[in-house]
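The other protein chains are all here in position, but one chain of the complex has been omitted.
Note that the chains are named A and B in the order they appear, and that numbering of residues resets to 1 at the start of each chain.
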Amino acid sequence: MRIGDIIALILLIIGVVAIIGGPMYYKSQAKEENVIEIRAKQWIFVPNKIVVKKGEKVTLRFTSDDVAHGLYIAAFGINEIVEPGKWKEVTFVPNKTGTFEIRCNIYCGEPYPNSGLGHWIMRGILVVTD
Amino acid sequence: MAEVSEEVKDATAKGEAKYFFRYDLLRIPIIRWLFKLRAYQFIAIFPNFLIFVALIYAAFFGSPVGNSNLTILIMWIVWWAALMLILVPFGGRIWCQVCPIPAIGEWLQRGTFVGVRHKPIGLGKRWPKKFDNIWLQNASFLMVSSFIGVLVTRPWVSGVLLVILVIILPIIIFLIFRGRAFCRYICPISGFIGLYSMFSTLELRVKNRETCIKHVGYKDCIRGNDKGYGCPWFEYPGNLNRNAYCGLCTECIKTCPFDNIAVNFRIGGEDLFVDPWYGIKKRGLDEAYKTFIMATLAILYAIVFAGAYPWLREVSNVLGGKVAPLIGKAVHVPFDKKTNLLIEAFSLQNYLTFLGIILISTLVIAPALFAAFAYLSKILSGRDVSFKRVFINFSYALVPISLMAWGAFSIYILLINGSYVLRILSDPFNLGWDLFGTAHLKWQPYFTWAIPYIQMAFIAAGVVFSTRAAHEISLRMFDDKKAAIRAAIPIVAAVIGYALIVIHVWLGGGVFL
Partner (left out) sequence: MKARVILLALVVLGISVLTISSAQGTSPKGTIKEFTVIAKQWEFDPSVIEVNQGDTIIIRLRSADVSHGLFIEGYDIGTAIITKEGWPRERVLKFVADKPGVFTFRCNVTCGPYHPFMTGKLIVKPNNPERGISLFAIILGIAVTGYYIARR
């Protein structure tokens, strides 16, 4: 049944490529708009430095890899809960240049009690250029 | 032309348990056509194969959060529940027929996807006689169990297991050995499916054993012909009176020149009660221990994962990384000082403790407890059957109720986490899709009021079937009916004792468990 085998092989290849290629293609598509993905995990933001242009609309797309974190950028009034396993978006237009702090404002643990580490030093940087 | 002796006819009768109802599904034209189709196995395996490819992908590239990860949800909630609640009790080894795990190995070994090619690729070695048992599967299942805490919570760990099971092991084993040696002797899932399949409502048997006996010379079902392969599970359909090692692969249905194979839906006739055909292979300690392993883990998992014992739960988390000091409450969690990143470190301490708990409870405590009941049984019978025989044969009585205990566990997990499954279908790879509109479904358990009743029904059914099994096994072991009843009573007590423990684990609280 040589024809049968050829058909079977083609079906397999199409299937595997579709499953693995599909999401990958989708991911590459999403980068066209000005969307920046941020992952929060205990106890860092990934990436922990974001560079945007002043006046340009930017969408922050964020999720958590473990527990509930906060995405708090005081300078632009962004105050969101970063939920594990879910993606959320917030869109804003940075209207001033400079270096601004991204902070986690939902307590997300620390290595040991009273460490001053972990959540307490979970920071990121938002740089707005001209 | 060999004549069929009375001895054979008598053994034929003894080798079967009584059926209340039996219907050959191959009498239904569409099923008959499908099972005889050369390409049927490929057609059946193909969708599952793609699903497993998706699972492997999602394990490494999907969300790292367990309840938002396709692999965790499908493997450990949907698939597990489907196996324990539907596929195994009603289909026996029907999963093995459509299982994608050995697919790559078998396609490579046969050198074809849908054809018949009797020039196998690879070494084609026979499986060593010394390992013609399921001890290896007992070991592989226990090994998987020792990691169960992290398997069901860390997607990448399940991904690693899938890569080993679906890609690495099959390729190696299928290219070294003939047939489905991987499935019959190594696969951890196969071990318990085989055991529980003896309690199922589906069986593959020959329609008429005399036909097989009269068919001397070349046996197509075990040697293969132009229509198909010889049984890859190393069974001889003519002697098949137990489901344990028949993977329902349909090869014999295609090859038998007398169309003597039947796939029966049955009520009654559980093969738990009988020895493998004609005493060729006696029931062994390996299967008995598989029973103890499954029966014990049904209880242990319920305590660890749905119980109120934080310490026990913590040791199961072998990537917990918590180094708990022997005294004091301070907990240090490994983290990288430079980057402030929490590290999931493998805790040897936790692993060895949890492994120890599993091994001791399944291989020592459970068998020892059952041995006490079996010893009582032997004494009460007043008969000359060896203790080992009593111990092994009666262990099968635990199969129905332990399957029901797994059912109680699985339905709980399914109803509590079902909303996560509905959610993941809309966004399987955690990319922000919403295919079915359920991507933002909030967690909510379903039918919590019904769970105790459903579990209760499972356990009640388990008591009935296991008690029946105890008596049926006893009647076949002892010639005297009164002795058989006396011998069965301690086993019935063991069955009830097991049921009470399962009930307490799910519906009870307090110090004792």
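To be clear about the criterion, a contact is a pair of C-beta atoms (placed from the backbone, for glycine too) under 8 Å apart; a residue touches a chain by one contact, two chains touch by 3 or more.
A quick note: this is a predicted structure, and the numbers were derived from the prediction, not measured.
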Per the touch definition above, residue among B:L37, B:L369 or B:I489 touching the missing chain: B:I489
Hidden-chain contact residue, picked from the options B:V65, B:A81, B:L202 or B:L248: B:V65
For chain B, residues in touch with the removed chain: 65-67, 149-150, 152-154, 304-310, 313-314, 317, 319-320, 344, 416-417, 443, 445, 448-449, 451-452, 456, 459-460, 463-464, 467-468, 471, 485, 488-489, 492-493, 495-496, 499-500, 503-504, 507-510
Residues of chain A in contact with the chain not shown: 66-68, 70, 81, 83-85, 105-110
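Note that in this section only the chains that are shown with their structure count from here on.
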Chain B-facing residues of chain A, complex: 1-2, 4-5, 8-9, 11-12, 15-16, 19-20, 23, 26-27, 30, 41-44, 61, 63-66, 84-87, 109, 111-113, 117-118, 121-122
Residue ranges of chain B touching chain A (in the complex, touch as defined): 38-39, 42, 46, 49-50, 53-54, 57, 61, 63-65, 67-69, 112-116, 330-335, 337, 339-342, 429-433, 440
